[in-house]
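All protein chains but one are shown at their positions in the complex.
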């Protein structure tokens, strides 16, 4: 090995292609869907679905484009039959960055299994994978989502109260509970004519006394009686991406829809294993933050260039203008954040333990994408603050990066535990 | 009352006079004593002592110029017999700021009772006050110091291990322990010919089982057998101020030198009361940080002015140079930090509870004086980094502000407890 | 003397404004934000507090003198309730206060009584222009003296209530100096955009683009008449108002997130009991205090005629804008996912919080 910074060709190609997709299919729709919250971008969804199908499912966008989807095995080695190093996660990160540069809300509307499929992939049996995941390669765009958060449990997943009990007569699971912040929950559960039938993966306890060991995930098919999308959140940003609150009242789910063992004693590591998929997604979420930040940064530089303001790289700080200094500082943040993402996914591809690097990349991306987008709005003054341009939207969109899939604080905790060699009990 | 920002006349006068003192007596000696660590600035000490005496002890500098000295009662009302609002703490804060602008290390060498006298003042009986404090108005400059920190106990004063036991036969206290970070410990304890006899106030437990309730302070006269200055610390900054490590081996102290009750049950609040003097000193320590920061800031502006760089206040940030923007941001920090000091001491003068404001002023001063001095060194480039000028020294001196008398972290904790209404147990 | 206690009168005013802010503005804020309109009866109720009236002498229909400190205290309290509401209620000041401070005797007599004596009615001012480096001391809207009249040309942005305003105070560049001109609503060459401005924040405030094409103004309509006005003083007043509003919004976000952190449990304790959250709150509170004092000092300097007022108002406004962004961003962060949704006000305060870097000119004290 050696230290190298050349994007692998497939990555560079994906970046190139997706830039056009972002420019043609996302940017022109950004403002409209920001202002028409809860309207589903059908044209975009259908176009992206066809395009992805036409390209074999992974040239235009990753087959499972969601943060938590592990890249399909065949993709990891497809370049030349396994001889070249695997680049699956690198490819996904680059794709997510490029699409988020287009519009991170619309990126979340990309058809596919998302976090729901990722959970099936991580915690399901081979039969379950086959049964539940095939639909994402069908004719209609299809979604799946993950239901984990509850009103009383944010970062603290062990506080989940949703309960699944086995009806011994019918051999069905009966689920009761309320889930919030389900990304894509509506498109995954509600039966829209234009969509294939999706599912949601619901986390529930089969034995509250067992704590985390009793936690299981259940595949709940779209339209299951007793399950209702009770609310679509109104958000500061990424408004085109639906965020649902879902209520389950005596929802009945076939016995075989449980991911992992149906009894507590046999599968104590199920929760941990599924949670590990979250770790894998951190650099990918970080990649989306970098994409949004880059959008804002490039927009700023274009506006400055229109006014003949070009950045004089190389000067001592004391000779710079305030604008130049800000742009240079932003570029330092942006470039280094991207390199941290790349390193973390490169480690994942090469099966190196990357918990530290993954969380560091998320910490940094959350930081820099809020800082950069907020600064861009400031620097553009009235132009930045106006909804005539997208800078203000990117500022709103960016903020979620530091919140979802582990807040900046949770990720700092993870980083700290890693560097200190502390357990969760030693550093709370 | 109303909202007003006029410095009271005595404050303004003190600032005016002390600027000259700082320029004439401190600045010319700053570099020499920085480079000759542990050399005692006799000329300066003697001059300041005479000057203070000549001016009645409180015109040139506060009678007890140390951070923790409460202003003498008579000073609080001296303007017109009590009709005007008291300004004692305000005066001290202004004096400390002005002298620290001169040299914060030399400020610490100002003769007087310092923290030691403050402890006697706060926790001693009227007789003890008379007995121990009179010496500071004598012919020779005289020092006193506070010994509280131990190697195993930094911010955590409850971990003090020094022990005082009563020898029932001789009715003497026998003290054993090791103290570190005693500011002025050498000048307070060692019997130099040019100095009056000083004392140190040693914190020790008379009953380790009683925890904080067993903690007492003892006046240990200079030269007491069994007590030794075992080390003078080599420090990053404020090098002219001696920081001693003091060992006590079977040191015998008269019974009446205990501050507060000799038994545990009768005086459970003694420790708290003495600790409260620390609260009172926070805005005063903050004032020293502001003084150092202002020194660096003004030096920067002078150097810039020499190069015809004048700050264009009023421009939008986007039209500023990087230098102008930095100077403006520094000025915002500096001015607001000073106002926070002023508000906190004004509250103290007016007997308003100021725990929140006192700690906030310390947090902010610690922050801004490190930021400003570090930035000034950076902005001056090679000139900032060189020991030909004082900027680098101020950066070294400033850093202690965020460390002593409660680190920035400890003060944040105090602020947080105040704003959240939490006890120490609720927020650790 | 240093002193940090508001006068008794000010204290009463603060309480009255706080009550209005808490009971009227705050509860109406989200609806107003989403619908783009604050009900007039709420504006009217705010007007009845008499903030502007109390700053205008009896001769002209008011019952007091302008005090920048009092104004700053009131604006902070009102913005604590809702920024857009505060800007709406105080909009007539944008027109009346400059006239009261620097208008000619004629101008005062003509405009002040009618603004002050009745109900709230829309008057406004036009300062901001649409450029990333907008500089109030270097306006691109130009005033030229032609045949005994001023002619105004240029385009203004973010002009509140422009569409219904009886008259506007238009700031323009006259020979390199910013001066103000009273423009009647029916003036020829004055055109107001059909569409409202759409911004990231303050959406309850109706803002418009205003275009001036050879708008002819009698010389008597120049603020202060022949001799003009001391614009730096007015700008200082606007900057202090901006800083005061920033402090108000930041304080709202601080208090809300503090209370949330004391309620919200995670991992068995309240999140406020975690140092990471507690330290954030401590720093937010400290920064708010710092900028409030800086802003107070500038206001006091303005009241006492200190030269430093102009510079310190600039420092206060600059610092408070940065502070408001930091504090409101952290408030969202403390609420986490709940901070990001519009069920809670903090995301709105964050959007408003970013505005202070570019909204000087929408309030004056």
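Per-chain numbering from 1; labels A, B and C assigned in written order.
We take it that contacts are C-beta pairs under 8 Å (C-beta built on N, C-alpha and C of every residue); 3 or more make two chains touch, one makes a residue touch a chain.
Quick caveat: nothing in here was measured; it's all calculated off a predicted structure.
Colleague: For the chain that does not appear here, which of the shown chains does it touch in the whole complex?
Modeller: Counting the whole assembly, the omitted chain is in touch with A, B, C.
Colleague: Going by the contact rule already stated, which one of B:20, B:170 or B:386 would touch the omitted chain in the full complex?
Modeller: Touches the omitted chain: B:386.
Colleague: List the residues of chain C that touch the chain left out of this view.
Modeller: Considering the whole complex, chain C reaches the absent chain at 274-276, 279.
Colleague: Identify the residues of chain A touching the omitted chain, counting contacts across the whole complex.
Modeller: For chain A, the residues touching the absent chain are 1-8, 84-85, 87, 90, 313-319, 328-329, 331-332, 335-337, 339-340, 342-343, 346-347, 357, 360, 363-364, 409, 412-413, 415-416, 419-420, 422, 426-428.
Colleague: Tell me, which residues in chain B touch the chain that this view leaves out?
Modeller: 149, 152-156, 158-159, 180-181, 233-237, 243, 303, 307, 370, 374, 377-388, 392, 395-396, 399-400, 402-404, 407-409, 412-413, 428
The rule is simple: only the chains that are shown with their structure count from here on.
Colleague: Taking each chain's centre as the mean of its C-alpha atoms, which one lies nearest the mean of all protein C-alpha atoms here?
Modeller: Chain closest to the assembly's C-alpha mean: C.
Colleague: So, what's the distance in Å between the C-alpha centres of chain C and chain A?
Modeller: 39
Colleague: Distance from the CA centroid of chain A to that of chain B, rounded to the nearest Å?
Modeller: Going by mean C-alpha positions, chain A sits 52 Å from chain B.
Colleague: Which parts of chain B, given as residue numbers and ranges, touch two or more other chains?
Modeller: Residues 316-319.
Colleague: When you check chain C against every other chain, which residues touch at least two of them?
Modeller: Within chain C, the residues that touch at least two other chains are 132-134, 357.
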